[in-house]
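All protein chains but one are shown at their positions in the complex.
Each chain gets a letter, A, B and C, in the order it is written, and its residues are counted from 1.
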Amino acid sequence: MQRAIKHPDPRPRAESNIVPMAGSDPVRHPNSVAAEVRNLRKTYNAGTPHAHEALKDVDLSIRANEFFTLLGPSGCGKTTLLRILGGFEMLTSGTCRIFGEDVSRLPPEARPVNTVFQQYALFPHMTVRRNIAFGLEMLGKPRAEVESTVERMLDLVHMTDYADRRPDTMSGGQRQRVALARALAPQPKLLLLDEPLSALDLKLRQKMRLELKSLQRETGITFIFVTHDQEEALAMSDRVAVISNGHLQQVGTPEDIYEQPQSRFVADFIGESNLIEAKVAGVTGGEASLDIEGFGKVHAPVAERVEDGQKVWLSIRPERLVLGSGDGQERAKVTDRTYLGNAVEYHLHVGEHALTARSPRGGLRGRQDFAPGDVVSVGFEPGSIKVLLS
Amino acid sequence: MFGKSRLGGFLAGASGLFLLLPLVAVIPFSFTAKRFLSMPDGEYSLRHYVAIFDPDTWLASIGTSTLVALLSSVIATALAAAFGIGIWLRRPASGRFLIGLVLLPIIVPPVTSAVALYFLLAQIGLLDTVPGLVLSHVVMIVPFAVIAILGALSRLDRNLELAARNLGASQMQSIIMVILPNIRFGLFAAWFVSLVMSWEESSVTLFVSGVNVITLPKRIWDNLRLDLDPAVAAISVIMILATTLVILLRKSET
Amino acid sequence: MMRAQSTPVRRYAATGSLAMLWALPVILTLAYVLPFAGVTLWSVTRPELGLQNYVRIFTGADFQAIFFRTAWVCLVSTAITIPIAYLLAYYWVMGSGRRSRLVEICIFIPFWISVLVRAFGWVVILRNNGLASDVANAFGLGGLSTGRNVWSVITGMVHFMVPFAVLPMASVMRKIDRRVLLAALGLGCRPLGVFWRIYLPMSLPGVFSALAMTFIFSLGFFVTPMILGGGRVVLTAETVFVQMFQTANWGLGAALGVVLLVAVFAILWLSQRVMRIEQLMSR
Partner (left out) sequence: MPAHISIRKACKSFGSFEALRNVSLDIEKGEFLTFLGPSGSGKSTLLNAIAGFEPLSSGAILKNGEDIGATPADRRNFGMVFQGYALFPHLTVVENIGFSLRVRKVARTEVEGRVARMVDLVGLRGHEHKRPSALSGGQQQRVALARALVFEPELLLLDEPLSALDKNLREQLQDELVDIHRKTGTTFLFVTHDQMEAMAMSDRIAIFDRGRIVQLDRPNVLYDEPNSRFVAEFLGTMNTLPVSRQRAVAGELHAHVGEFGVRAMLPDAEQLAGKPAVLAIRPEKLTLCRERPKADYNLLPMTIDGVIFQGGTTIVKGSAPEGASLTLTTARDALGNPPSRGEQLWVRWGHLDGRVLAG
């Protein structure tokens, strides 16, 4: 697909960095940096009483060919960051580079970047075919090439049968595919996706996750995906950046983010977590002994320096709590049981703390079932306790 | 990013000025000291403002216009509210047709409406009477009230009425306790628009009244047709100022 | 499921709501639609039974001249009104805060002011020895004819129509999703191109309704031409007035009213056809 860029591109961006050198297409190069922001700040209404800092000193670099996700609750700044990359929003300070070129001052139409918008923003007065051709026509591609690329795109997103329909006659999933095709047709080096799945229903959303991921693999284009849905982020991404309140909280692979959260925010936002306050009762080697009030002592590895008596937070995932019949030492009372089909969720009272445990049903192993009022023992799978300082 | 072009901005500014020009141009003429319409030649006077208070001519017409406008706007608003709520509640199959019917007086050329109303009032002997004028005004302004009320109702959650019924309110109770309070701004807008429209109504009024009943627009019309009395300028300035004030006040509220 | 919306409640609805619904249509039918039927009757019975009024209207050279003048004035004033209104609507909807507020005030002050007062304003400016000729004299353009002529009438009509034409355009423009414009920019289209290729086509439905409205309104125009034309630029609507009250020719006036109404409905029908065709055509 990338080979298709043969015709001189009339836009200024063409001269600067597209000219493909034999064998070193920058888009395909696995180690190059696709997008990079340094000390990025964005303040709305600066200098007025309504000043609002949407992004505070963000440093981030996104590798080429990566499926990268910006994840955070609504209003955290992730969409602002995406809009700055797309050129729809001016940054207040810092730099923003795309494939090495400083684009901080470039208007959106001069950036090698395309965007899939939240409600798709398809042109309602044009057919699917004309929507997809739009970006190619803007590049001044010859007619024959436009037509063949459009056909290829229609095929890629399985919309050939709908080529002459208008967007308002199509379902959400179909519009979604057209928006993708339109954004991919001009072969951008970077594709920005602004919560593109949020308007779809659950089953369709799950299906589109897989389609998006395989589309990214097939085209090799760097995807920057914005979402507030952590499940979506974990399922599709090569790496995830968790953003909260304009700050970058943590960047890593989905496994990293889930297994090694570095703050209470990340532990709580990504998946479910039991967060328990504890006091450090001693450190030996890399392992701390931690005192949970009303429960007892537990042991967990600590990476950072902690001192005796320091208050810390423990994060334990519900599926890593092991419940047994109540003959152990650690007693907990089941207060509620919720049936979830493929799992059962128990709400427990352990001393002062309310915990949630989830026990998958099925498989070949039998699992014990408990009812509200039962007294059970609580154990932790080894390595399941994560010590958090903030 | 959009709406920032210089040339476009200049042209839009020029268009805006074109709209305000005749309104501003009237102002100096109202202060002329002469008896006829002219620029004040270094001599300013308020005599034409004083003339407005002549109880036999201008003041009488202002009184007539006020009476007719108040009556017809209240009647039009009540009818429009009943109609709008009826459509909203019952959603009759003939809804589109009925709405088209009550909006007719906007679409039909005013002279045609005027001829029809002239015919009606001539038949029932109400030509050149206040009741006849009120009836004509109600017909002409009711579409504006209907538009305002249907607009307010379209923003109203249908479930509100179902909720009220479900909680034990009868249909009348739910209209009075739930629907009307929630379209109160639409009701006010409907009343206000019809008040202004009736106050300004000139085309039909010229046909169906003019000897015994003389509204303010009719008196202005006569003056413009016969001699150009500067009192018209004074009246105009007052109306322009009042309108501007209301618009600016409303803007500063929002 | 669309039909699901239309039946609930009906069975349990009280007769009260039925009376509320029908009060206005019944009154309007009695006070407006039926009298119009009477007018139609007048047009074929006065002064005597027959179609002579219509024959007179469509064959008389005087009436033909009036119709031709009316159509010409309507076309010209519509053609001037639409671009001005589009510009104002665009800046009202898309302009930055201050600019948008200024435009809004410029639109709404004249909108709420009586057509008589506005016509009077133009009389002051355009009459012989008025402001415009003073200004023209000051620039040494002494011979510039202003006063009561067709251009005065058109000026006044445009001034009256612009605020009305702004409203339907602005309401369509307001519904244009700004992300669609951003999408076009992002696909490499320059801002001016975005306007021509995306914004203008998407705002066309508003332009069409403004067109139909302006044309219909100007057909029925009556007060403005009479004041600014001063009897020298007689249009169809004014002729109705003259026939009814100055020559007491009720049958002829009624027939003209019927003709105007038919013309208006023809335009409405045509404009709806155009809208439908516009929707069918894929660009």
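Everything that follows uses one rule, which is that contacts are C-beta pairs under 8 Å (C-beta built on N, C-alpha and C of every residue); 3 or more make two chains touch, one makes a residue touch a chain.
Keep in mind that what you see is a predicted model, and the values were worked out from it rather than measured.
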{"item": "Selected residue (touches chain absent from view) among A:M170, A:I270, A:V350 or A:L388", "value": "A:I270"}
{"item": "Interface residues of chain A (partner: the chain not displayed)", "value": "202, 209-210, 213, 230-231, 234-235, 254-255, 258, 270-272, 317-319, 336, 338-343, 358, 360-364"}
{"item": "Interface with the unshown chain - residue positions in chain B", "value": "157, 159-160, 162-170, 173, 177-178, 181-182, 184"}
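The criterion applied here is as follows: only the chains that are shown with their structure count from here on.
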{"item": "Chain at maximum distance from chain B, centres defined as averaged CA atoms", "value": "A"}
{"item": "Centroid spacing, where centroids are CA-atom means, of chain A and chain B in whole angstrom", "value": "56"}
{"item": "Between chain B and chain C, centroid-to-centroid distance (C-alpha), Å", "value": "17"}
{"item": "Distance between the centres, which are taken as Cα means, of chain C and chain A, whole angstrom", "value": "54"}
{"item": "Chain B to chain C touching residues, read off their complex", "value": "1-4, 8-9, 11-12, 15-23, 25-26, 29, 37, 79-80, 82-83, 85-87, 89-93, 98, 101-102, 104-105, 107-120, 123, 135, 139, 142, 146, 161-162, 165, 170-172, 175, 196, 199-200, 202-203, 206-207, 217, 220-221, 224-225, 228, 232-233, 235-236, 239-240, 243-244, 246-248, 251"}
{"item": "Residue numbers on chain C that touch chain A, as the complex places them", "value": "177, 179-180, 182-191, 193, 197-198, 201-202, 204, 282-283"}
{"item": "Residues of chain A defined as touching chain C within the complex", "value": "11, 86-88, 107-111, 113-115, 117-119, 121-127, 130, 134-135, 138-139, 164, 166, 182-183, 186"}
